[in-house]
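With one protein chain removed, the remaining protein chains of the complex are shown where they sit.
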Amino acid sequence: MKKASDVLIGRDKKEKRKNIRRSYLFQNMNKGVLTNADMKQKKYIVFYSVLVLIIIICELIVLVPSVWMILMGFKDSSELYQTPVTFFPKEINLSKLWKLWKQMNFIKYYINTFIMAIGAVAVDIVVCGFAGYVLSRLKPKGSGIIFKICFWLMILPGTGRLVPLYKMFINFPIGHVNMMNTYLPIWIMTGSAVFDIILFKTTFDNISNSLIEASKIDGASNIRIFFQIIIPLGMPVLITQGIFTFNYQFGSFFWPMLLIKDQSKMVLGLQIYKLKDSSMSMDFRMLAMLFSILPQLLVFALFQKYIMGGVNIGGVKG
Amino acid sequence: MIKSLKKPAVCICILSLLLAEAAGCGKKSEKNNDDGNVTVISVGDIPSADIDPEANKICMKRISDFEKKHPEIKIEPDTYVFSPDTYAAMAEAETLPTTYHLPFTQAKLVIDMEYTADVAGVLKKEGIYEQINDTILEKISKDGKIYLIPESCYDSGIALNMKLFRESDMVNEDGTPKAPTTWEELVETAQKIKEKTGKDGFSMPASGWRFMPVAWSFGGEFLEQTPDGKWKAVFDSPEVTEALQYIKDLKWKYKVLQENALISTDDINQLFASGETAMMFAEPGQVSKCTIYGMELGDVGMIQMPAGPKKHVTLMGGTYSAVRKGASEKEIEAVITWLKETSSLGLVLSDEVKNSIETQTELDLTSKNIVGADMISPWKSDNPVEQYRKQLRQEKANINLNYVKLYNDKSNIEFREEEPVATNALYRTLGDCIQEIWTNENADCAAVLKQAASDFQKNHLDNLK
Partner (left out) sequence: MKRGIFASAVRRLKSDSGAWLLIIPALLCIYFSIIRPQLLAFIWSFCSMKGYTITGFAGLDNFKVVLTDTLFLKTFFNTLKYVMYSAVIGFIPPIIVALIMNELIHFRKIIRVIIYLPSIMPAVAVSLLWYFMYYPDQTGLLNVLIIKLGGNPYTWLQDGRFTILYIVVSMAWSASGATVIYYFSALQGINRELYEAAVMDGAGVLYRLRVVTLPYMSGILLLFFVRHLIGVFNIMEQPMQMTNGGPNNASVTLGLLNYRYAFEDGHPQYALALSVIMFIFGLIATVGYFRLNKKVEENR
């Protein structure tokens, strides 16, 4: 692409400077439908501004209630429910945070929950990722029906399964293992996330065949192709799914409630859920929830840059 | 194409069936909690050390004291609290604690499913059996077996936010609230408060459970058993209609009710605690929950259920202790020993029982549960333990006793139990009726009830086996 300034020789200075500014402003536009060239036209600048406006409105719709919810923790109980509802608390008392942090032993729960959630992410990426890869690329005979079965299983409502499933985890058919007080059942259930398998399959379907063929000719094994080509190219979706699995498990309480009795294995989501039967006042509960969303937010903020499809393995024309 | 798919599909089906079969034949691993002479039992409802550190400390001390006295029993604390979503699964898999608490409303379901152990033998041996109140005994036994152990019992009344009562001069000179004794007076009181403070006079959720005592007091009945053992829905009677009309008038005619017809009990607690509503149907346990929403204990008042034109009646509720299905005789005995020293099961006024009552009161004070509003005894009356308990709790009360005087006077009120079949479905059906009349000003109570009764008969009562 030519630099904007090159085109502008012979125009008057003011116009030139304006265009340079424009091209600087939009120089990072590399992923969307709009190209750098478009942004030199006035109508596209207006169009872009409209898009920005829409996004700002959406952000406000999302942000204002969220901030309000976060601020709720700093109000005292009676202030929480008074009408008319207030937005800002009377005072932000950070010592409340400290007091709760000391009382609730969050570190222990963070570690446990982290183990459970990271395990789930690993299972999700490897087990479901492999399955998606097989269904999308290797396509052994019979994989079509497996894809269909996966799809049908996705439609099944889960309510009826709860009791037989739980009984099975307590007394596993292979070797009569009792999985009480372990995170194994949660990982096994993550491995059966049929939606993730289908999602990965759909994503991998979009990866251009030429690279894979090239590696095959080089004699690369299936696993090597998976890790060297499929994973980097499918990165945005894989990372997204990984983050979501992590966050889902970080907040989950239902299966931990059934499985975890040992206090030393207790996870955060369950501990937060158990607040409902305690005498802890509402404002402290809200703050405790803040502690449970912070790691999730952090993980998202840290890893979201990988959602950006920076990894374009060069040389492949579509 | 289809042919090529058939084979793997058939293979998968056969394989899974085989595996499922094999799993079914598998022997269950026997859990063995009898470690020589020591019986290990796990006890639910123990507060978590990280959430309620003080309450946990009291409970742990109780446990260690108990273990010192009974070296043959070991107690494992468990934070399990009954929750309807997980109960069936845990009961089926026998992963519940050896003993845990269960609300009255669940009793019927649990007994029908036989999710708890039969404790009749041990209760008889310990002489507890004869002491159980007859109405309750009927509730917890089936075919000569006893599935639950009474723990505590309460009667529904009306809770008053005394801050609003004081603001509208509704307090007598002797310190008791100027409280309604009939449904008409309830309306008058509510109107006065609304006039003076602008807050809602009365709040109730659209709940069939709350509607029961109102309808009873108007002379209504809900279910009837015919001689052949079948059940009939009879709540389309004029009496129940009249009661429903009263509930409707609260909203549309007298305008003293909260605006939200879909409000949940928790939301009502919030309104009550923050002084947005002056009165609500409640039990001591529910009022205790208001403290988490910032209720000042000094502002708590309670009165009896108002009397209706036909009867003065209220609904009984409470808590049972249960023993896990599959518990051994030894475990059941250990549980009873534990309960005798830590709950209302201690029926002889010994030092241990006195000590236990004190600890329980201390625990309630720590957890900001209200102390001073009397429960009713699940045991036959004239029990010295109950009197001791009552007296001690009056002494240690954390609420203004004048404000609950009218609640604690339990003479001349009839206690009634829940309907015996399809209870939850009945509450839901009635709740729907209430929602209908609260959201539709022109709804006809008689027609609404008639439709509901016929649907209920068809959907639930006719399917009873």
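Letters A and B mark the chains as written, and numbering starts fresh at 1 in each.
Assume contacts are C-beta pairs under 8 Å (C-beta built on N, C-alpha and C of every residue); 3 or more make two chains touch, one makes a residue touch a chain.
The shown structure was predicted, so the numbers you read here are calculated from the model rather than taken from an experiment.
Only one of the listed residues, A:100, A:116, A:180 or A:194, touches the absent chain: A:194. Residue in contact with the omitted chain (choice from B:124, B:178, B:253 or B:458): B:458.
In the complete assembly, the contact with the undisplayed chain comes from B:435, out of B:176, B:328 or B:435.
Those residues of chain A that touch the chain absent from the view are 25-26, 28-35, 37-38, 44, 47-48, 51-52, 54-55, 58-59, 61-63, 65-66, 68-69, 72, 83-85, 123, 126-128, 130-131, 133-135, 138-141, 143, 146, 148, 150-165, 168, 173, 185, 188-192, 194-195, 197-199, 202-203, 205-206, 208, 221-223, 226, 233-234, 236-237, 239-240, 243-244, 247, 251, 272, 276, 285-286, 289, 292-293, 296-297, 300-301, 304-305, 307-309, 312, 316-318.
Residues of chain B that touch the chain left out of the display are 12, 16-17, 19-20, 23, 84-85, 87-88, 91-92, 109, 112-115, 206, 258-262, 264, 267, 422, 424-425, 428, 431-433, 435-436, 438-439, 455, 458-460, 463, 465.
Here is the rule we use: only the chains that are shown with their structure count from here on.
With centres defined as mean CA coordinates, chain B is found 41 Å away from chain A.
Of all residues in chain A, only 76-83, 103-105, 141-142, 144-146, 148-149, 162-163, 166-168, 170-171, 173, 176, 178, 180, 254, 257-258, 261, 263, 271, 274-275, 277-282, 285 touch chain B in the complex they form.
Chain B contributes residues 4-5, 7-9, 12, 19, 22-23, 26-29, 47-53, 55, 78-81, 83, 85-86, 88-90, 92-95, 270-271, 273-276, 291-294, 366-369 to its touches with chain A in the complex.
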